[in-house]
Every structure is written in structure tokens, then in C-alpha cells.
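Have a look at the structure below before the remarks.
Just one protein chain is left out here, and the rest sit where they should.
Take a look at chain A:
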Amino acid sequence: MHARTRSLAALLLGAALACGATASRTASAADSNLLNVSYDPTRELYADYNKLFAAKWKTESGQTVAIRQSHGGSGTQARSVIDGNDADVVTLALAYDIDAIADAGRLDKDWQKEFPDNSSPYTSTIVFLVRKGNPKAIKDWDDLVKPGTQVITPNPKTSGGARWNFLAAYGYALDKNGGDEAKAKEFTSQLLKNVPVLDTGARGATITFVQRGLGDVLLAWENEAFLAVKELGPDKFDIVVPSVSILAEPPVAIVDQVVDRKGTRKAAEAYLRTLYTPEAQDLAARHYYRPRLAEVADRYADRFPKLEMFTIDGKFGGWRSAQAKFFADGGIFDQIYTPGR
């Protein structure tokens, strides 16, 4: 009996190893092979961009490159890279998630200085998505704390997107009250009382608002709001741009450990660098991200209304300190949010 179980275990392990060996060799018809681990809303953008880059790389280096995509919640994706998902590049929702990968030693701690503009080739901001005709007349942040207004936003504990939402509201309240933290806490606490349900992820919250029809206003990334309007009909929703919001910078980085092992550093670097070229910037704008290049931004000026935007670094001293102050256990979010209220 013992012999039998042992040989069974050997069989299982052998099968697993055989699969492992074959899996690591598949999909290598191209000269180089990149894996871009990204977050949810960038799917359409990178589907187009990968074609653009592959063509460009072919003419520049004469080599073919195959790019594979992985999408999911930003935090989950960072976790999978830490646990060994072999991403050559990561393109996530917030710098904090890439910091986490850096803390695990998989990429250089100074990654954010490697590429221009805080390594964020495109930006976005937080806007309001309201029902067609704006029946509750929501114009600015102050309208969100009025009694009877239902606000949909995901849980900042689990969703990167929701942290931008929370900080946008908090930053607005700080500005309005001359930097008074107590007043800002009061404001965001009031806002959270108007949230009937905190979804775990940004897409989940969007689905709650647009498909399930819950709430009067959805706090969303501008690109997500545009996409929802485009996919589900311009006759159903309006986008409201507040007077002030936060500059959302979804950053990109090379995973040093992986590219050095796979020998793909050159291609990976070109892949991210090319995001800053006019063609790629135009692509980003077409997929509703705000381009960094002024010449491209000018062309899309009527799509992206001008508004006052503050940055994480300017207002909260960067993601690391914002994370510790607001979203760590016992942080400001925990202090002001009581579930079921």
C-alpha cells in the first residue's frame, strides 16, 4: 500500500513538473515576449497600443515582439507579481501598488524616476457620473453630502480607484476649509454616510451604478465614466466635472528581476518609453485618458474640460504617507467610517 501511494504521489508531481516545463516554453515564436500586468480599465487601451508597439519595434529593431496582457484589480495584480507572475512591465492604478512590488525586491526602489512625469504617461481625474438630465442637480462635491443623495464609490480598503475618490473628496474639503483637517474629516464622513454599499472594486461599483441602477451619483475615474457612457448609451448618463479634483496618475514600471532573467530589458524599456510618443498619446486620449503631451492634449481639449487638479505628492506627501495616514488599520478611513450607518 505504501509503495502504491508513493508512486501515485510521484506520478502527480511528475505530471505537474512536465506541465511546468512545457508551459514555460510555450508562446515563444516571437523574438521576445513581454507580459504586461495591468489593471482593469486599460484593456482596450493596451489591446490597441500593443499592436502599435509591435509594428514600431519591428521597424526599429527588426525583431518581432509578442505582448501578453493580464488585467485585474490593481492591488490583486501587484500581489500576483510579488508572488511570481512573471510580468516584464506593470502598468497599474496607483504608485503605492508598484511600491509594494519594489518592497518585495522585484524592482528598483527609485522606479518612479525612470520615466518622465512620475512614470505616468497618461493621467485621469475623478469625476461624477449622474443619471441623464442630472435630476438631483449635482454640480460639485458639496452636493454629495446633502441628505438624500446616494453616492456610489468602492471600498478604499480594497480598491485602488476608491482611494483616489476618497482623497479627491478629502482634498477638496481641505481646500475649502483652509486646511482644517477636522472639517475635512467631518465632510468625508458625511459623504460616506450617503454611500449605501461599498463595492470591493471600481468595476463592481460602476456595475452597481449603471446595471443595478443603485444611487444618484457614481464617483469614477474620468476614463471609466466615459467608457460607461459609451458602452451603455449616452442617453442614460451625464458626466459632471467638479470644480476641483485630484490628478490621478496611473504609473508604469519595469520589473527588473524579470527582465534581467528573461533578457527582455531592451524591449520592455522601449515598450514603456513609446507610451510617451505622440501616436501612443493620441491612443491614450482616444481611450479617454488625459495625455501628457501638450500637442496631443490640445487636440482633445473639448473632450477633457479644464479643472483645478491637485496631486497626491502636493497635497498628501505621496502615496506612502497617504496610505499610512488614511487607509492603514486604524487610519482616518477606519475612524470615520462605520458600516451600516
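Keep this in mind: a residue touches a chain if its C-beta (ideal position, glycine included) is under 8 Å from a C-beta of that chain, and two chains touch if they have at least 3 such contacts; residues count from 1.
The criterion applied here is as follows: contacts and distances are computed from a predicted model.
The protein name that UniProt records for the chain not on display, among "NAD(P) transhydrogenase subunit beta", "ATP synthase subunit a", "Succinate dehydrogenase iron-sulfur subunit" or "Sulfate transport system permease protein", is "Sulfate transport system permease protein". Touch with the chain that is not drawn comes from one residue among A:68, A:286 or A:320, which is A:68. Contact between chain A and the absent chain runs through residues 1, 4-5, 8, 11-12, 15-17, 19-24, 27, 35, 37, 40, 43, 68-72, 77, 80, 82-86, 104, 106, 203-204, 207, 227-228, 231-232, 261.
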